[in-house]
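Not every chain is included here, but those present sit where they belong.
As written, the chains take the letters A, B and C, and residue 1 is the first residue of each chain.
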Amino acid sequence: MESLFATERLRSLLPRIQEFVETELYPLESTENLTQNFSKIEPTLLEKRKRVKEAGLWGLHLPVADGGLDLTLCEFGQISEVLARSPFGHFVFNTQAPDIGNTELLHKYAPAHLKEKYLKPLMAGEIRSCFSMTEPEFAGSNPTRMGTLAVKEGDDYIIDGHKWFTSSADGAAFIIVMAVTNPEASKYKQASQILVPMDAPGVTLVRNIPIMGHAGDSWASHAEMRYENVRVPQTNLIGPEGAGFLLAQERLGPGRIHHCMRFIGIAERSFDLMCRYAATRELEAGTLLGDKQFIQGFIADSRAEIDAARLLVLRTARHIDEQGAAAVRDEISMIKFFTANMMLRVVDRAIQIHGALGVTSDILLSYWYTHERAARIYDGADEVHKAALARNILKSYGLDTRRK
Amino acid sequence: MESLFATERLRSLLPRIQEFVETELYPLESTENLTQNFSKIEPTLLEKRKRVKEAGLWGLHLPVADGGLDLTLCEFGQISEVLARSPFGHFVFNTQAPDIGNTELLHKYAPAHLKEKYLKPLMAGEIRSCFSMTEPEFAGSNPTRMGTLAVKEGDDYIIDGHKWFTSSADGAAFIIVMAVTNPEASKYKQASQILVPMDAPGVTLVRNIPIMGHAGDSWASHAEMRYENVRVPQTNLIGPEGAGFLLAQERLGPGRIHHCMRFIGIAERSFDLMCRYAATRELEAGTLLGDKQFIQGFIADSRAEIDAARLLVLRTARHIDEQGAAAVRDEISMIKFFTANMMLRVVDRAIQIHGALGVTSDILLSYWYTHERAARIYDGADEVHKAALARNILKSYGLDTRRK
Amino acid sequence: MESLFATERLRSLLPRIQEFVETELYPLESTENLTQNFSKIEPTLLEKRKRVKEAGLWGLHLPVADGGLDLTLCEFGQISEVLARSPFGHFVFNTQAPDIGNTELLHKYAPAHLKEKYLKPLMAGEIRSCFSMTEPEFAGSNPTRMGTLAVKEGDDYIIDGHKWFTSSADGAAFIIVMAVTNPEASKYKQASQILVPMDAPGVTLVRNIPIMGHAGDSWASHAEMRYENVRVPQTNLIGPEGAGFLLAQERLGPGRIHHCMRFIGIAERSFDLMCRYAATRELEAGTLLGDKQFIQGFIADSRAEIDAARLLVLRTARHIDEQGAAAVRDEISMIKFFTANMMLRVVDRAIQIHGALGVTSDILLSYWYTHERAARIYDGADEVHKAALARNILKSYGLDTRRK
């Protein structure tokens, strides 16, 4: 724990969570579990969720009223890191994306009838959900361009569109769909977020998109979706009409803390694996991997880079707690690209240290190498964040790079 | 084609091969073919082999006596690059590792009866083979440490041992096993290479090791093997007894040219994909990816790095042709780490340019991202090659880093 | 100011110091002042020191008893950053190395007569001092190897030796010399620190060593020194005999915070220069440097890296305040290489953005490019710190890399 960001409750909570992760979840990291589809291990994980509840650790991300702890973002971030040391941690604690984001969203913006019907079971871990925004026809780096339309007809919206990277749609009970409701508005006010039940007629999960060779399934999948003449009542609108981007933006602030702390957990675990291996793998009689400076260099660089990234992210989390996400947008851009790149470097070094073993699924590293490459792409590619950060900085120097 | 290394026959041959690869093999790069096991596409590829033969392009790596062209290594390297632009190229032309290496080996060192029984059908593409050296219990960076033993009993060897990363064992007709025959000899003269039929009693393919989440099968797999009391006649010895490392070393010189030129083919194709996408993907009305300097930087750096690596590798190939591999060991070390790292950077940039599409199996890049990460590990990890290269250089400055 | 590390007094102090630096010192950055020897600008700077005193800002690094503020290391570090934005800041505030380190040292360990004679005028800025440790004959990365001897004769030490990189010896009133007094002791207990007046017979300043083409002079110089039969009373010993390394070590903890915060000040100022230029330099009609993504990338990366490094250093400073330097040696190693490399990258990017102007002495950047390259070498080269950090980490994993 970083003492700068420690709190009383973290001091008691974190070790308990860490112990749970180490004793209950690390043993699940078998070759089999790291290679087969998620649905195979899902029953086991659902069993583990019971233990989480028994241990009184359920609902870490929730307000007190919902059985949670009202943790600050900075506190939750530190928990998130510990959960991320296992690929199953977030799911077992029901704090997995995209459900955690949808939980926050529904909490703040959903009408009561949706809360009752969807939020409650979501918080209980009885259903899953997804978020449907990205479209294959338009560059993800420019989310305001969107082809999906929601047209009013009577009391309903009729939704038509084509999406992909709708993560965890497979098996989800509902979808938050981002669709253009106000095509005549200015470009940031055209879209709305609408809750669509997965079983609504016209909703088609075209396929789980194969990523790095795996289509995956259930929670661990990324769907291509078609919405054809899908009819939902207008009361399924989340927040005000036209506020789709505003809400997405709001979601992204804390969302990036979640992601970044997850990256740090992954990096920290990879670091642990590299050190363990370096300290025990013999190269020749009496010489261990860790005796070699090349390996020492990997270790030293990784240690410094992880620590630096963690401080950067937790500072931002605290600032969001204190000032709101809008006030620290630059920091949020900064942590995204800095941390994602750091994590991928650390994972890569850990693989290299493990040699042939490193690329196998006998050890965790290749799981992250494949599943987390997208970290530099989703929620804003490196290039998008760097340009945005520089743009804001240059504005303070009097240059509006968007003046044209 | 790099004019410095062009030859008359290459000028006629390369365009034909390139056309074959583009028209016959590129269309096979469907999402399905990039994700399913190799055995599913194998029948199609075997059909393609017939077309290769019809086109008179079979046996590119073979001596004239065996229906080949006696190409120099430098010539064949350039063909290898073109074949590597498709993940199926080498297999379709029967020049895939490890068969190409075994072909060379048997040619030079196998007794006539083994040539008749194994080399002939291997050259004809009727059987496949594998090479069994690496052991999980010992660091791959130090190949002289080995637990597999071949003990003489009567006219036979009795082989016992445990290997892994025996690539393409699944479906192979025979194995070249590296085993200690002379435990009392100096460490580089203890091992021998022995041909073992796959169906010999005591040979067990324990599993195809899952790599990056995939066990794969058939040619595209990497097996863990057990040899328990496996009996083969001593006439199955390849080359002299105790010459195992010498032969392995000899194999590695040209083998690294093959690998490196394959890396360059992969990089070149990834470069082509990144440019195509950059030139056509719209970010917003009127602005394409390629208009952005970040993307331009990826393109420019990649172009320079690929060209530099190709020149380095072809220079080395020519030197091997002229002086033999032993004379240019430093160059061989150099190209291995330089080219593998270059290729992985280019593939990574190409993924980044493609955004979310880049990590999917709808496009070729993630195939290489996962299958080729091991390029920095097998046949000598980066660190091993760098240390070896520096050691030789420092020797010429009067420092023997192994003096202790 | 980083709010995590802000304190009440910093909130009032820092803006005043910053204003002083900006209004009094930035105007001194003429081409002339950046190229001529330090002695030329020294009188001006000594005038500025009077203003510092008038403004009540003198003695920031001192205890209350000596007219200072008893600032914590973490507080002083933040001041140090602001001072470092000008190449003259530290000198004008009398907090320049090596005097600040010698001040701390004499405070803690000097006998009263030395404090009276040397510490008092040092704190008053009336004299300067230097520290003589590194020897050309021995690798700086292994400070325990040392040829300088101090042999007892009567009540005196007779010192003989050859040193270099005795920074600021030119014009200094005294030298703290590290010399072997106990050659029979274990290697970390052989040396002692002894105060030697600059005018002691046998002390020769051989030359100010030309660094990057400049020998420099006065405070801004690095001397080669000869000590030949130099006689000083044994009461000139600082701390206990044989404690030379212990004291040096103690000095290095806070010393590295000083250096690292200085690096951050340099990086921050370079960042400011790059942004100013990017926001105003026209490339063609209507297009400014800052409109280019390459430049934006430099800006974004620099912003993230500076922030990360500052958090890392200030965390360490706080830990030293709380736990002492010995408890956080790993962190101290970490910040040294991480911050020095970051600073040099940022300076380099700032130069690149300025084009031809960047390499001239019409702007500050080349001053730092040349004067600060040594940041990756002195006080422990990158490689030394990385190896030390990894060694300690691996120890916690059970591997003692020094076991042999």
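To be clear about the criterion, a contact is a pair of C-beta atoms (placed from the backbone, for glycine too) under 8 Å apart; a residue touches a chain by one contact, two chains touch by 3 or more.
Everything numeric in this text was worked out from a predicted model, so none of it was measured.
Enquirer: Counting all identical protein chains, and not just the 3 shown, how many does the complete complex contain?
Expert: In total, this homomeric complex is made of 4 copies.
Definition applied: only the chains that are shown with their structure count from here on.
Enquirer: For the two copies chain B and chain A, is the contact made of the same residues on each side, with over half of the numbers shared, or of different residues?
Expert: Looking at both copies, the contact residues mostly coincide.
Enquirer: If you average the CA atoms of chain A and of chain C, how far apart do the two points sit, in angstrom?
Expert: Here chain A and chain C have centroids separated by 43 Å.
Enquirer: Counting only Cα atoms for the centres, state how far chain B is from chain C in Å.
Expert: 52
Enquirer: Quick check: what residues of chain B touch more than one other chain, meaning two or more?
Expert: In chain B, 292, 294 touch at least two other chains.
Enquirer: Spell out the part of chain C that touches chain B in their complex, as residue ranges.
Expert: 292-294, 297
Enquirer: Where on chain C does chain A make contact in their complex?
Expert: Checking each residue of chain C against chain A gives 2-4, 275-276, 278-280, 286, 288, 290-291, 293, 295-297, 299-301, 303-305, 307-309, 311-312, 315, 318-319, 330-331, 333-335, 337-338, 383, 385-387, 389-391, 393-394, 397-399, 401, 404.
Enquirer: Write out the stretch or stretches of chain B touching chain A in their complex.
Expert: Within the complex, chain B contacts chain A at residues 31, 34-35, 134, 136, 139-142, 145, 164-165, 209-215, 281-284, 289, 292, 294-295, 351-352, 355-362, 366-367, 369-370, 373-374, 376-378, 381-383, 386-387.
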